[in-house]
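Omission of a single protein chain aside, the complex is shown with its protein chains in their original locations.
Every chain is named by a letter (A and B) in the order it is written, and numbering of its residues begins at 1.
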Amino acid sequence: MIHPTAIINENVIIEPDVEIGPYSIVHSGVKIGSGTKIGSHCEIGVETELAKSKELNIGKNSIIRSHSVFYSGSSFGPNLITGHRVTIRENTVTGLNFQVGTLTDIQGDSEIGDYVRFHSNVHVGKGSKIYDFVWIFPYVVLTNDPHPPSETRSGIEINKYAVIATMSTVLPGVVIHEGALVGAHSLVNRDVLADTIVAGIPAKLIGPTSRIKLSGSKDVAAYPWRKHFHRGYPEDLVNAWKLEFGE
Amino acid sequence: MIHPTAIINENVIIEPDVEIGPYSIVHSGVKIGSGTKIGSHCEIGVETELAKSKELNIGKNSIIRSHSVFYSGSSFGPNLITGHRVTIRENTVTGLNFQVGTLTDIQGDSEIGDYVRFHSNVHVGKGSKIYDFVWIFPYVVLTNDPHPPSETRSGIEINKYAVIATMSTVLPGVVIHEGALVGAHSLVNRDVLADTIVAGIPAKLIGPTSRIKLSGSKDVAAYPWRKHFHRGYPEDLVNAWKLEFGE
Partner (left out) sequence: MIHPTAIINENVIIEPDVEIGPYSIVHSGVKIGSGTKIGSHCEIGVETELAKSKELNIGKNSIIRSHSVFYSGSSFGPNLITGHRVTIRENTVTGLNFQVGTLTDIQGDSEIGDYVRFHSNVHVGKGSKIYDFVWIFPYVVLTNDPHPPSETRSGIEINKYAVIATMSTVLPGVVIHEGALVGAHSLVNRDVLADTIVAGIPAKLIGPTSRIKLSGSKDVAAYPWRKHFHRGYPEDLVNAWKLEFGE
């Protein structure tokens, strides 16, 4: 299951049923969980001074698509799924079933919870904290330097179930509270209250997320999204969400 | 013309005069038209549940540059030209001479006409319809979900000769009519009338496209662009455009 052209360095732990595609490279200090599939042309476990002698740990049953680059010193829970050409730098820790789209670039030192979903081409500045069930859409940038360039790092925090729509920038130190929605093409320069919508440049409060109705409906709210959107989540979780909303 | 390190799987049809570069992979079910050149480090014909057993058809005399990834189930007319690291997912159909720049990511299920031009780093959401001679510039995102995340798909439509300038977002379901121009860094949340300019966040009507004059001129309109811009189009087409404008 390991292609003969894959280059596996010494000091790599590969559990059973792992596939590694053609022309991929696995550096020293990497542990790959059972059932994981790594595509072609990847570079896994790039060594860096910023994570010296630290292991890279990829959870079981993961899928890493072609041309992706992972640095040493990070740890991923089981069922990680990536698109193509993803970059994840050192000292990032993620929970279960993190999904991250093509071209996304995570700069390191971030904490990412369970069932977090990043779409294509998301840029996560160092030191971001992203909690369970957050969704981030394409071309969103999470920053961390309040007056670049400087030595100050002020990472952002995004809480459970929050959604950041495409092409939005979140400025350093901002906290986005649970269930909030940042509209497309927004610049978020202050904290966002739970279950509210903000949008614009700079982003302003639009109202409660419950104001947005499902397409084609006049009275069914589109948020909290976990009331109606269940694809890709385990059955027990979906059942808990149904109970939460009295279904 | 097929580099010895290229990996060509079974059930691939390669017509005469095809070049395939070093370290590229062609999966089963791919047909490559005569005269096509595929660069190095590509992955062509990635299989997916979303296009099961469907062929990938690459038209003749195409150029696919290095590190690009094409999924199965799509079909490209002749003279396709791509930049590097392009991703095109399943069930996308394009016409003649589609040109698509470095890092562009087409998510699948889209219809793209003849002589369409995407510059670098364009993101096309699933289900987009883009007609002949459309131009899309870098970091434009075409969305499709009116209240993400959800199961609703409301693809956008961009009509002939329209131009979307850099860093603009088009919201779900929007129709951009023939010859319209979306200014740079705009958020388009409603339909755009033919031959008009919109710009801003959200985008507002600025006026007719004829208001914009060619650089250095006071009275020669820059639009319709096919009056003055002919590079890369075939002679008979350019002649037809000249006739159209009485030249």
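FYI, a contact is a pair of C-beta atoms (placed from the backbone, for glycine too) under 8 Å apart; a residue touches a chain by one contact, two chains touch by 3 or more.
Because the structure is predicted, anything quoted here is derived from the model rather than measured.
Remark: the omitted chain is touched by one listed residue; of A:I14, A:I38 or A:V141 this is A:V141. Note that of B:N57, B:S72 or B:T166, the residue touching the chain absent from this view is B:T166. Across B:I88, B:L103, B:L142 or B:V170, the residue that sits in touch with the chain not pictured is B:L103.
Within the entire complex, the positions of subunit B that touch the omitted partner chain are 22-23, 39-41, 66-67, 83-85, 102-103, 117, 120-121, 135, 137-139, 163, 165-167, 184-185, 200-201, 212, 214-215, 222-223, 225, 228-229, 231. Counting over the whole complex, subunit A has residues 7, 23, 25, 41, 43, 46, 67, 69, 85, 87, 103, 105, 107, 121, 123, 139, 141, 143, 146-152, 154, 167, 169, 171, 187, 201 touching the chain that is not drawn.
Please note the rule applied: only the chains that are shown with their structure count from here on.
Subunit A and subunit B have Cα centroids separated by 27 Å.
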